[in-house]
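Omission of a single protein chain aside, the complex is shown with its protein chains in their original locations.
Letters A, B and C name the chains as they come in the text, with residue numbers starting at 1 for each one.
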Amino acid sequence: MAKVAVVYHSGYGHTAEQAKAVIRGVESVSGTNANLIPVDQIEQHWVTLEAADAIIFGSPTYMGSASAPFKTFMDASSKVWFGQGWKNKIAAGFTNSASQNGDKLNTLVQLAIFAAQHGMIWVGLDLMPGNNNSKGSVNDLNRLGGFLGALAQSNSDEGPDAGPIASDLKTAEHLGARVAQITNQFLAGRK
Amino acid sequence: MAKVAVVYHSGYGHTAEQAKAVIRGVESVSGTNANLIPVDQIEQHWVTLEAADAIIFGSPTYMGSASAPFKTFMDASSKVWFGQGWKNKIAAGFTNSASQNGDKLNTLVQLAIFAAQHGMIWVGLDLMPGNNNSKGSVNDLNRLGGFLGALAQSNSDEGPDAGPIASDLKTAEHLGARVAQITNQFLAGRK
Amino acid sequence: MAKVAVVYHSGYGHTAEQAKAVIRGVESVSGTNANLIPVDQIEQHWVTLEAADAIIFGSPTYMGSASAPFKTFMDASSKVWFGQGWKNKIAAGFTNSASQNGDKLNTLVQLAIFAAQHGMIWVGLDLMPGNNNSKGSVNDLNRLGGFLGALAQSNSDEGPDAGPIASDLKTAEHLGARVAQITNQFLAGRK
Partner (left out) sequence: MAKVAVVYHSGYGHTAEQAKAVIRGVESVSGTNANLIPVDQIEQHWVTLEAADAIIFGSPTYMGSASAPFKTFMDASSKVWFGQGWKNKIAAGFTNSASQNGDKLNTLVQLAIFAAQHGMIWVGLDLMPGNNNSKGSVNDLNRLGGFLGALAQSNSDEGPDAGPIASDLKTAEHLGARVAQITNQFLAGRK
């Protein structure tokens, strides 16, 4: 039974919606155990991460990179890093911000480099970009065109009831399901 | 009189439209000399670049980074690099691709690192992000939310007559004008 | 039997030495088939890549990113990308340049983003950094401290007989072996 943990920070609730969508995707794959961990509860969850087969990292993009509360968690993980405690776990990432592009990619790169330092194996999206042709719309899956992870956009003047929009949440669900499947396959191969 | 050169590659004409918009912006600033250089004519224009006070780099984003024809130019500039011939020139960048996000940021980062190797001074946009709230639209200036440089998006099934759309071209114009102004100020200070 | 291909460009032979070291690592894992593909022979090897379970990408870092010949290959792979022909293959990367740091990381980031566009799964190093304390030396494994992939440094005034040095080649071997093991595990889980 693959254990997948999602660790995330959310300042205003939008990234929390995205995190919940990722968890729905994870849970849609049978034989998977999912854990949703807000980063401010990390102290009691280091053991959950230690036991996990996959960890999905999620943070809003603030001023071009992962938020300070999320970075605090990343820095605290250096204790695990010294013992390479997360080595060979599956990793993935997601981020939300108000702009369409808004330097979101830099947050995903930051998360992928972080995971590589931990010796983790990085799984991105396997979705072609949406909303990139004359028949496309913001309702397309992967409407923002991300690949290293799942991107979402939420209007700066609206709450988490209005954004991320459905297509972004479905993209996040897709990432969760993909990570769960790959983790299951990877675990099966270990036997 | 500030001399500003725009060196660009365009595979299908979209990035060429963006380059022309940048040039319009440069030319809107009085006391500026503008040069538009398609990268396949670079051989006769190394001297133009040598004489320039500012060089603006433009490339489509292909498979997540600057196109191979543009990279060929970048690699060829290593001859200039050995003598630091572009040191203290002003630099800036722009890119176009079909996806809204589509790893465009990685191309701008690549261009900024390249310019830093040359000892150049990097000027980004000074525009707040557009289309990031409930009153926003794709017609906003900086509708994609870029900062290191100017971003444009063009549908994959439409020609350069249809894209980049007007807001992206105005954003490119803004970058050109900004670079011209800053170059003029920087030159005036040299005296 | 896991099939691992290494596609690389080398301008002066240093990255070719690194590529051969990666291949030695791949071949050290029993039940693995290894293929070394210089990027100028790619035309007859698209089928090799199609059949591979893992592709390891290698390029020198020129002017801060992958070399133009390697980027030409990356751009040409867009035909495969449209059909997501490399989806779920394992991916990894390595790079060499003359400087110790020298913006090598940017090449690895470029390769990881590229692999993510292809829907591939990225495997980095699982080595703690070497030569980072008072007892360390340039002979340490992972002496440069890379994580997303294998880094090597070769003096600009010496040929491939002198560099990359042994520790960098062993680091490259380690990456090859790691990719082979993970690919085998992942394949076993597919059954």
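Points to keep in mind about this one:
Note that in this section a residue touches a chain if its C-beta (ideal position, glycine included) is under 8 Å from a C-beta of that chain, and two chains touch if they have at least 3 such contacts.
Since the structure is predicted, the reported quantities are computational estimates derived from the model, not experimental observations.
Of the listed positions A:Ile55, A:Met74, A:Leu127 or A:Ala177, the one in contact with the omitted chain in the full complex is A:Met74. Note on the undisplayed chain: of the listed residues C:Ser78, C:Gln100 or C:Asn139, the one touching it is C:Gln100.
Among A:Gly64, A:Gly85 or A:Gly189, only A:Gly64 touches the chain left out of the display.
Seen from subunit A, the chain kept out of the figure touches residues 62-68, 71-72, 74-75, 77-78, 81, 103, 106, 109-110, 113-114, 116-117.
Although one chain is hidden here, its contacts on subunit B can still be listed: residues 84, 87-88, 105, 109, 112-113, 115-117, 119-126, 128, 147-148, 182, 184-191. Interface residues of subunit C facing the missing partner chain: 64, 97-106, 109, 129, 131-136, 143-148, 151, 153, 155-158, 162.
Definition applied: only the chains that are shown with their structure count from here on.
Ranked by separation of Cα centres from subunit A, the top chain is B. Rotation angle relating subunit A to subunit C: 180°, from a CA superposition, given to the nearest 5. Annotation: 26 Å between the Cα-based centres of subunit A and subunit C. Of all residues in subunit A, those touching 2 or more other chains are 105, 109, 147-148, listed in ascending order.
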